Structures are given as C-alpha cells and as structure tokens.
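Would you mind keeping the following structure in view while I ask a few things?
Yeah, one chain of the complex is gone here, protein chain that is, but the others are all in their spots.
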Amino acid sequence: MDLNYTSEQKAFRAEIREWLAKNMPEKPLLTLEGEEGFHQHVEWERKLASGNWGMVTWPEQYGGRGLDLIQWLIFEEEYWSAGAPLRANQNGIFLLGPTVMEYGTDEQKARFLTPMAKGEVMWAQAWSEPGAGSDMAAITTKAVRDGDHFVISGQKTWSSRASFADWGFGLFRTEEGSKRHKGLSFILFDLNSPGITRRPIRQLHGEPGFAELFFDEVRVPAENMLASEGEGWNVAMATAGFERGLMLRSPGRFQATAKRLVDLYRANEGNASPATREAVTQAWMGAQAYAYNTYSVAAKILAGGKIGAEASLNKIFWSELDRSMNRSAMQLMGAAAELAKFADGSVNQWLDGYIFSLSGPIYAGSNEIQRNIIAERFLGLPRQGAG
Amino acid sequence: MDLNYTSEQKAFRAEIREWLAKNMPEKPLLTLEGEEGFHQHVEWERKLASGNWGMVTWPEQYGGRGLDLIQWLIFEEEYWSAGAPLRANQNGIFLLGPTVMEYGTDEQKARFLTPMAKGEVMWAQAWSEPGAGSDMAAITTKAVRDGDHFVISGQKTWSSRASFADWGFGLFRTEEGSKRHKGLSFILFDLNSPGITRRPIRQLHGEPGFAELFFDEVRVPAENMLASEGEGWNVAMATAGFERGLMLRSPGRFQATAKRLVDLYRANEGNASPATREAVTQAWMGAQAYAYNTYSVAAKILAGGKIGAEASLNKIFWSELDRSMNRSAMQLMGAAAELAKFADGSVNQWLDGYIFSLSGPIYAGSNEIQRNIIAERFLGLPRQGAG
Amino acid sequence: MEFLLSDDQLTLAEGVKDYLAGTHGPEVLRRLDEGSNRDPAIWQGLVEMGLPGLLVPEDQGGLGLKLLDAALIAAECGRACLAEPLVDTAFVAVPWLAAKGDTADMSAIASGEKTVPLAHKINGWVADGDGASLQSVDPLRKLAAAPENATDDPHLLDLGALMSAAQLVGIADAMLEQAVEYAKMRHQFGQPIGAFQAVKHHLATATVALEFAKPVVWRAAQAMDDSIDRASVHVSHAKLAAGDAALQMAETAIQIHGAMGYTYEVDLHFWMKRSWALIGAWGHRAFHMKRVDDAVIGGSLDIGPAHTFA
Partner (left out) sequence: MEFLLSDDQLTLAEGVKDYLAGTHGPEVLRRLDEGSNRDPAIWQGLVEMGLPGLLVPEDQGGLGLKLLDAALIAAECGRACLAEPLVDTAFVAVPWLAAKGDTADMSAIASGEKTVPLAHKINGWVADGDGASLQSVDPLRKLAAAPENATDDPHLLDLGALMSAAQLVGIADAMLEQAVEYAKMRHQFGQPIGAFQAVKHHLATATVALEFAKPVVWRAAQAMDDSIDRASVHVSHAKLAAGDAALQMAETAIQIHGAMGYTYEVDLHFWMKRSWALIGAWGHRAFHMKRVDDAVIGGSLDIGPAHTFA
C-alpha cells in the first residue's frame, strides 16, 4: 500500500491540468442530448484528440497514450476537477473500443479504432429491444446471412447517442430459430445505411438523447461482424463487463458533485434540515469511498487480477450515491428546486442532475439485476426462485 | 371528522388515570420473560381484573367492560402514559379471547373466557413448528381422533409465554395425509397434560420467553376443539388477523417511546449527529401518524367496516418505527449503549428496547410476508413468482 | 371523537375524481403540454361543479364547506395532475381572504370569473400570476417571478402548505397506480415484472409511507378547521409526510417503469414533476422540519400517549 503519487504521476497531473486550463471551452457547452450541443461535444472530442487526450488508456498504436489505470484515474480527476464536458465518445472509448481490441481482426482494428480515437466517428450503442430490456437474451432483431452481407430487420431501442451518431453496434440474431443466448452475433453498422430509420425518444426533461432504431432489410457487410458468428453474447458480456465495471463512472465525477454539493450547502444552509446536513457530509464520504475502491480495483487489475461481480457492487454504489447527492441538492434548492431556469436565465444544473441521477439505478443493468448478480455470484445464493 | 373527545370519554380517561395512579406497582416489575417476573405480571393481571380493567373491550358477560375501540384507545393511552407493565395475558386478550367469542360454543365461552378475564389462566400461543414458520401451512404435528379425545404427537416452537403459562392453543393436523391448509383443527390444551414437555428457548438477551413444546401422545378432550374439525386454518387466520391488526400494538406504546426518546435527546444532545436529531423529530411524527391511522381504522370498524390487508401496512409501520426509534436511542447512549446495567445497577432499558425491537419485523408474520400480502392483496400484483 | 371522513365528504371527492377521470385524463395533459397549458373549457367544467366556491360562504354564493372537504378535493386535483389554478384560488386564497374579512371578491371567485394568484415571501414565484415568467420543470405550471412586496402572512403559508400536502398524496396515489399497472403489463424473463418480489416490495414499501401520510394530512386540515392553536405544527407534519411519501413514490415508480419511465412517452413524468414542484412550494422540507423540531424537541408542544389530539 503506497498512497503517494510518484513524481512521474505528479508531472502527468500537472500536464493534463495545464492542457485543460489552456483548452477548456470558454463557456459551458449546450446539452449533449440536443443536436447543436452534440456537435459542440464532438468538436470537443476532436480538440481532445488534437492533444492526444481522447483515448488515454488505449495503446499508442490505436491513437491512445497507453496510460495505466492510475494515470487514467489522475486524468479523470483533473478532467472533472476542471469541469470539462461530458464525453460524446463514451460508447467508443469504454464500450466498443476495448471490445474491438479484444475481439477485432487487425483489419477491423485499423478500420474502426483510429477514426474513433480521432473523434471522427461517433458511436451509438444498440443493445435493448422493446421486448428485451433487463432480459437482454430475449433479442429478436434478426440478421440473415446473404452472401457476404447480413440483412438486418427488426427494432432496437434505448440506443444512446443514436439520434446524432454515425455508426452503431449491437447484438443480432443470426441463427434462425435460435433461443436466448445462442445464435447471436455482434455487428457494427453505419447508421446512415439505407433501411435504417432513427426515431429519437424524448426524455422526461424534454431532450431526445436515446433513440429507437428501425431496421428494414438493412444490408451490412459481413466483415462488420466482431468475432465469429454466434459468439455475440460472449462478446457483449465482455463489453457489458467493461460498461458495468471500472470505467463507466470514474470517481472524479462524483467527487466533483460532492464538492459542488458542499458549496451549495454553504450558500443555502437555511434550506438544510439536520438530515440534509448529514447527507452532505455523507456525500463526501461516499465519493471518497468510491474513489478508494476504484484505486484499489485498479491496483488489483494492474497486479493481474480481474473484476467480476464487484462490478455490480460498483454500479449500485455509484448510482445510489449520485441519486442521493442530487436529492439532497434539490432539498437545498428549496422553492427554487422546480425551476428549469433561474430568473437570470441560467440552467438549474441540480434539477438536471437529479433527473439524470434517476436513470442511474435503471440503465446498464437495473440495480435489481445487479442485486441478483451480487446475491448469486458474489454470495453464492441459489439461482432458483424469481431471480 | 370530529377530533374532540366527548365528556363521557374525558370522564373515562380521568377514571382510568386515577385508578392507575392509585394501583400502579411501586417499582418496575422484573422482566415478563423470567419466572419471577412472569408471576409478578400475573399478579398485575389479577389486580387489573379486580378493577375490571383486564379485558376492557370484551362484552360484560365475559368479564369485560364492553368498551368501544375509542375507549380502548383512551385506556391504552393512559395505560402507556402511566408506564404500566406489559400484559402477561396478551395472548388471551387479543388472540384467543376474540376467537373463542367468534367460534366457541356457549359451553366453551363459559369455560375459557371467564377465567381468562379474571387473570386466573394464562395462555400460550403455539402456531409455529420447526418446519413451519413463515410457511405456517406446513404444520405436521398431528392430533389423531380416539373416541372423545385427540391424541397429539409432534412439536411446536416459538410458543410465546409457554415457559410459564397454564394453557395453550394452536393448529394441529387432524386429517391424516391432508396437505397444507386442509385438515387442520384449532385445539386448546392444558400445558400440564401428561406427555407435554416444555423447553424454554433462551433469547439473545439471555431470558427464556419463547418455548418449544414436545407432544408425546398427549390426550386432549375433543370438546377443546374450536369450531369444527378441519376448520382450523380459517379460525387461525381470523386470530392472526386480530394479531396483525389493530390491537397487537396500540399507538400509546410508541408515543410513550417517542416521548422518552425526546427526553433522552435533551439529556444527551452531545451524542446526536444531525441525522439523529431529525430521527428524534421523525419519531414523534411516526408515532402520531400511527395513532391517527389507528383512530381512523377504529372509526371505520365502528362504522361497520372490516380491516384486511391494512393490517399488513400497520405491522410494517409500527415494527420499523419501533426499531428506528430504539436505534436512535442507542446512538444517543453513545459509549454507554452497550451496557446491560449502568454503574448504579439500573437496567439499560434502551438496550433492551432495541433488542426487543429487532423481533418486531420478524414475528407475527415477517415483514417480507407482509410486503407480499400488501403487493398481492392490496395492490393486486400477480401471485406467481417467488412470492 | 370520530376520525372518519363522512359519506358526504367521500361522495363529493368521488364525484370530482370521476369527473376528472372522465374529462382530464393523460391525453388532456399531453394536449395542454403541446398547447398553452390552460384551457378555459376545463376551468368552466370546474366552475359548473361549483368547486371555485367550495369554501366561499353560502351567503356569498358559495357552498361554505370546510378545509377538510377542500383537502379531499385537492388530493383529487393532484391525482388528475390538474393544471388550472383551482387549489390556489379556491382552497388557499378564499379561506385566507375570508379569515381577513376581505370578502370583496368572494362572489366573483365563486362564479369562476376571478382567480387569485398568490404571492408569498416563502415562494420565489407566483403561480398563474403576471410578471416575468419563470420556467418550471412542470410543463403545466405557469410561474412568474414574485413581486418585492409579497406577504409573509403565516396563515396563508399554512393554507398553501396544507393544500400542497393534500395534492401530494393524490399525486402519489396516481404514480402508484401507474406503476402497479405497468408492473402487471410489462413482462421480462417470462413473467410480469410485478411477480418479482423485488418489484412487489419496492411498491409495498412506498405504499406504507403513503397510506400513513394520508391521515396526517386529514388531521392537519381538521386542526385548521378547528383553529386549534398548534395547527401549524400539524400542517408542517402533513407537508413533510406527504412530500417524503411522494418523493419516495416518484423514485419507486420510475424505477418500476425502467427506461420507459425516463421518457416523455409514458405520462408518469407529469406527476413526478408536479411532486417535485409542490415539495419545494409553500415551505421547503427544512422549513417544516424546523417547525416540528421546535415544537417537539423545543418542548412547546405536549407530547406522549395522552396527547394524541391535545
């Protein structure tokens, strides 16, 4: 156990801090969920890429910096400390990128990873279907082999970034009549292919964000399939593993929220009930605990370990911490909590934050599913019963 | 809606208050769970009976006062306000008594109710078996008809008061090979019958309290059966209904705890974290809400209504309120919370209270069972799935 | 002593419930959201039911009913997510003005010609008032910035808080019903999600909080009707119990709906947003907690088993 940064790590922290200070957008970007805001965020991705800060954990050969997880954590700490924008490229960086590196052919790596790293191509994730949410193995959208192409027909939903992204990836049923986890393949597709219709789904705060994707005999080259036919479920689980795991939510993001909450408390102490005051203290404790745990998991991975059901512990902890911090902020806002914009026209970030935090316990595997996983895989309780 | 007491109700309140002031034991009784304490509590039951305060809600013909539920609530408010002892006769007053009145023959009513009202006979409840706890329909202890007797063989457990009580009541399988709810009968038995062995179960604080009952061919007269053979489940459900319902925990008891908690807070404010301070305020709010709800249910019943799944709402509310109040008290006790006795030899009532409160969510139908009942019977959610 | 809603009260509330269920369903909320948020026809319907005059003295053209009657109707307005300013004008402004002896507008209110936007210092805004408009998260609320000279009259605050609490229990009822219906209809893993114990227990837990908040609200309304001297404490208790139950129900209902609950495509969001708005309105959580704390821990209120109602 050594909780001191090396001089190299300190120098790296200084480097990213300095770069961010120089290159941060003058004013906050519009929301990533809207079209104009999305393009502003894509510009930011390209700015990051220009400084080679886009994919810091990727190997240099794919346009990254080959940083280790500790450097990644330092990068994230400085990134969130500076109040830098959300990542339009999140699906590429953390979901598809690592999956292509693990399962892609050299040709696929060259073709997909470099544009991803340069921020030239934005990726949408397309797992869920109307009948396959928590129960992802219920996927029915089919991809029928036709020579050197697949012909995709069906519907995906809750596709993040799909309203404005360029390409998408997801699971499709390539073996007719196959059931559940079998007969699925992991396929990448151009969102502008003929036969794809995008329908943005309006979220409760009014912005689009997610989208439905309708596939009407969409022809996709077979070389866009990752790994071999029928292997899709295992590939997706690896991806979901990354998603649920270490990198989906870096601690810096919650430490920044906790810090803002403390500032809000100091400004609005009169709106704090005793329990809210304690909740503010708990916010710092929770965000720090999450950071310690992440540093600890990172060190285990660097020492050759793997993460399994711990990813489910993480998901529950950060999602409930985030909701609780934002709920406390709503209380501290008092009668102004309901205002979408304040009199001066500024956006009520805490209201947006609370609303966004309500999605945390739902997406990337609901917290009910995560609790089942913890009980069955981490604690070894029996599978039977209504899972 | 009329929230003012009538002059009759005020006079009644004054009457019980005066009687209690005159007749309260000089010093607190020993715990009801121990043998000496149990007999002290039986003496108190007889003292109550001497003032005709034992079974205030029973009809006068059975030794009660025929009080309505509002008078009962006033009685309970004064009883707990005075800090009067726990009721050794609870099983008789609230469980068996009403059941005998509803299902007993005139002969059974005369034989069992009057001694119960006079505090001459203390009753033990014998529902559970080692294999039939939450799943009470799994009862296997059998009562085989032999002429004008039943011959009982098997085992009961978690029998409250059974260590020292005189008589017991419970469910027994009278139809050989019958399954689940069918073939059960409700039988009353003398705990001193030949063939009955009592084994007190030591509770975690060290006192006995519950007991196991072993039946080795115990002969019980058939006239001790309530209702007809095989009707036991319905009779028991009615009893359990009373138990889970209005009378198991009267509000006065929790209002008294809340008041003591406020006093403890004032004395130990330095031991209170902000959240504990709010929890103390919440204790008063919770106890009042429980009282309002009880007055409301009482009024509905007086107006001819019945209580169903609301009983499960009650059970969850009071048991979690009680645990939370006592947990707050433990925090307010600080380093002294762990002391069973203080330096001056006095008992740490809050520690006992916290320990006792941990049984609330477990007994009389666990809160998990209660939540199932609320979901299925009150909200109408489907039964299937791991209930 | 009879803690009981009378048949007349229940019949009246049931009538309003049925009327709003028939005329003010989710499709109306969607239409108002796309349009101007207000619809004179809806207001006219409420007028024809006599609701604006519910608390107006009979000799001024009203029904002369009590705050408890109004609270039951306010709960139904919450259940229907009603956007028209009925509660503010008829159940908050009227009893406030009447108590001040200011009866000038009573008949105009009773006849539905006049509504009364309320400016109180504790709110930064005025609902359905004039002045620079403010944007609420609730698309059906019309807020304007509060004037400098807003009153801080505590009686007005108590009335606003009481009626917010009453609306909140109705809102929570509506969210519970939507979550239960969704849990019965939505299938995953081969069964309705409502058959999963986790879903059952989430909903049961939120139901307990809601059912035990309701009698607190009715008690507070009766306390104001009886003008007992500590009525404010009971109003604060009601606002806290109803607000906490509604917030818990909103978080439970969206969780049961899963990703659908996070969209504008199911109607749950209308009720969630209304609950967020009313929780902060007419005294936020800390304000009411302090009033109860001052009474209970501060010792200005008699507490204990013998003081349930006195």
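By written order: A, B and C. Residues from 1 in each chain.
Going forward, contacts are C-beta pairs under 8 Å (C-beta built on N, C-alpha and C of every residue); 3 or more make two chains touch, one makes a residue touch a chain.
From a predicted model like this one, the values you see are computed outputs, not experimental measurements.
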Looking at the full complex, which residue from B:T114, B:S153 or B:Q203 touches the chain that isn't shown here? B:Q203
Which parts of chain B are in contact with the chain that was left out? 128, 131, 133-135, 138, 157-158, 201-206, 210, 270-274, 276, 323, 327, 330-331, 333-343, 348, 351, 354-355, 358-359, 361-363, 366-368, 371, 386-387
Residue list for chain A contacting the dropped chain reads 1-6, 9, 13, 70, 73, 76-78, 80-81, 251-253, 255-256, 258-259, 262, 265-266, 277-278, 280-281, 284-286, 288-293, 295-296, 298-300, 302-303, 310, 313, 316-317, 368, 370-372, 374-376, 378-387
Touching the hidden chain in the full complex, which residues of chain C are there? Just list them. 196-198, 201
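We take it that only the chains that are shown with their structure count from here on.
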Roughly how far is chain A from chain C, centre to centre by C-alpha average, rounded to an integer in Å? 38
Counting only Cα atoms for the centres, state how far chain A is from chain B in Å. 52
Which residues of chain B are in contact with two or more other chains? 277-278, 385-386
Do you know which chain C residues sit against two or more other chains? 191, 195-197, 199, 289, 293
